[in-house]
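Heads up: the structure comes next, in structure tokens.
What you see is the complex with one protein chain gone and the rest in place.
Chains: A and B, in written order; residue numbering restarts at 1 for each.
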Amino acid sequence: MADIPQWLTQPESYDPPRDRDRFLDRSIVSFVTLLSRFRSQSALERDLLWVSPVSKLAAAVLYVVLVSLARQFAFVYLMLAYTAVLLALLPGGEIRRCLTGAIAAAALAYLILLPSALAGSRYSITMIPAKAFICVTLVNILSRTTRWDRLAGALRQVLFPDLFIFVIDITMKYIFLLGEFALQMLYALRLRSVGRNRGKYGSLAGAAGTLFLKSRAMSEELYYAMECRGFTGEYRTARVRPTWRDGVFWGLNAGLVFAYFFLS
Amino acid sequence: MHIPDNYLSPVTCAVMTAAMVPVWAFAIKKVKKELPKAKLPQLGIGAALTFLMMMYNVPLPGGTTGHAVGGTLIAILMGPSAACVSVSVALLLQALLFGDGGILSFGANCFNMAFVLPFVGYYLYKFIRERAKSRLGESIGAAAGAYFGIVAASLCAAAEFGIQPILFRDAAGQPLYCPYPLSVSIPAMVIPHLLVAGPVEVLFTALILAFVKKVSPDLAEPLPGKKTRGIWGLLLALICAAPLGLLASGTAWGEWGMDEITALAGYTPGGMADGFRFTALLPDYSVSGMPEVLGYILSAVLGTAVLVIVFKLISGRKKSTAQN
Partner (left out) sequence: MIEFSGVSYTYDTSPALRDISFSIAAGESVCLLGPNGSGKSTLLRLLNGLIFPTEGTYRFEGLEITPAVMKRTAFAKQFHQRVGFVFQDSEAQLFCPTVFDEVAFGPRQMGFGEEQTARRADDCLALLGIGGLRDRQPYHLSGGEKKKVAVAAALALNPEVLVLDEPMNSLDPRTERALAQFLLQLEAAGKTVIVSTHDLRLAAKLSKRAILFDESHAVAADGGTAALLADRELLKKANLVDWEEE
């Protein structure tokens, strides 16, 4: 091996040039947030909000449909109350997290619809932001109070085929695994971004391209693992059986559905 | 380009979902034919990759950042049918788990991003690559495919938005969903894609493809032997030229929207004369269309729930400051 060259034995008096790499920090934040959502799944020991995942899923979809169809603010107002009650049942941290996306969606709707409201169309701006708020909140509540593997299982109970659910489960697992790899790579890029990177796109392409290659390698391994375990296409998902609580839940829902026909 | 709920009528959503059913069936059949059963779970990895590609923040000129979709890239790397499945699964998870994109509008989003984007992009890429067989030809093919793919997808989204006020109005003539007609929605959606999102998509796709080809040339999807016929090229050219034509000449579609508006001019000035009021919403705790008592009760429930929420949010804040 060679001798240590001169430049390595002296400290570098380095004055970094200016550069814009907010994209790197923002990408890092996106991935870190994504991964922490996955990590917090294990903390969901017992699903919050009491009823089986399949009921929650069906109810969320049902209400999104009804809210979307509603033409009178009366029903929307009722749904706002329902949503607020659901939110109030959650712990403070979860409330904040569910609300953030919903308020952003409503605000965006206001902005988008403002020109049409000023031109005289009042219906849209009254209804759509409220509807957007309700729909996004309901989906957020579903996603944050149910463990995702059980949510996939709920999809199975709503008659999606086994293999499809398997693909979804694999997708979730690999979003996490590949996501961690992608984050490491972004950190590596950040750590070495010590100056002006004229090839920003190139570096990002390198990081994303390597991610693709890694995903290919993981596909190979997955295939071998499936072969070794004698995979034949059968796949069982964890099914959460509905209980008496679901009965009560749907009793309440029936009331709301009736109200829809009455109020809308 | 994810369309949220409530901007498209449920009927439109149903139609778009119905339109996707044969596409999904075709894509799944194609994929099942090409992959042995044990390899099918790999679709999950493809979907995971697609999902993650959408998370990268991409630098734009001026120091701002944006996102790419990567549908054409995935189509070139895995084939258009596998791309259709992957993007659909990624969109499903984004909608259900992250609230990104609507539940009802899932079909429309898949149509735009899992069908139009990968297929237009891929076949344009294939068409160009078969006629210009060099490395450069391949890059150009990928660039053109990515660009026109995303522009075509944005055009479809704009069309979905723009037909809402034409088709779905209430008895008073007010639009129930997206209130902007084609003459507004098309420029509003397509121009940013032509100018900004398109180039981003191009750079993202072409550079990553170049990297993969350089590092592992055997891993990118090989082109099948048969050459596509010229007629498809013509069709593709028409599809690509359409958005540009629409904007440049203020064509039939744009005028159609305008005519509709002028025909309904009766209500617009009326609305403006009335002024813009919020009072209709909640006078004296009653809500129009609801018996007064119910209105009172609902308001009480809503008010209490809001108080509880605010309390929980504040005490959460206090707790964290106390810890620090």
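To be clear about the criterion, a contact is a pair of C-beta atoms (placed from the backbone, for glycine too) under 8 Å apart; a residue touches a chain by one contact, two chains touch by 3 or more.
Note that the structure is predicted; figures quoted are calculated from it, not measured.
The missing chain, though absent from the display, is touched by one residue of A:111, A:158, A:188 or A:248; that residue is A:188.
Although one chain is not drawn, the whole complex shows that of A:53, A:129, A:153 or A:206 it is A:206 that touches it.
Residues of chain B that touch the chain left out of the display are 211, 214-216. Seen across the whole complex, the unshown chain contacts chain A at 1-2, 4-5, 7-9, 11-12, 14-19, 21, 36, 39-40, 43, 181, 184-185, 187-198, 203, 206-207, 209-210, 213-214.
One rule holds in what follows: only the chains that are shown with their structure count from here on.
Centre to centre, using the average C-alpha position, chain A and chain B are separated by 17 Å.
Here chain A touches chain B in the complex through residues 20-24, 26-27, 30-31, 34, 37, 60-61, 64-65, 67-69, 71-74, 77-78, 80-81, 84-85, 87-88, 90-93, 95-96, 101-102, 105, 109, 113, 116-124, 126-128, 131-132, 135-136, 139-140, 142-143, 148, 151, 163, 166-175, 177-179, 182, 200-202, 204-206, 208-213, 215-216, 218-219, 222-223, 226-227, 231-233, 263, going by the rule given at the top. Residues 4-7, 9-10, 37-49, 51-53, 55-59, 63, 65, 77, 89-90, 92-93, 95-99, 102-104, 170, 172, 174-180, 203-204, 207-208, 210-212, 215-216, 219, 267-272, 274, 276-277, 280-281, 287-290, 298, 301-302, 304-306, 308-309, 312-313, 315-316 of chain B touch chain A in their complex.
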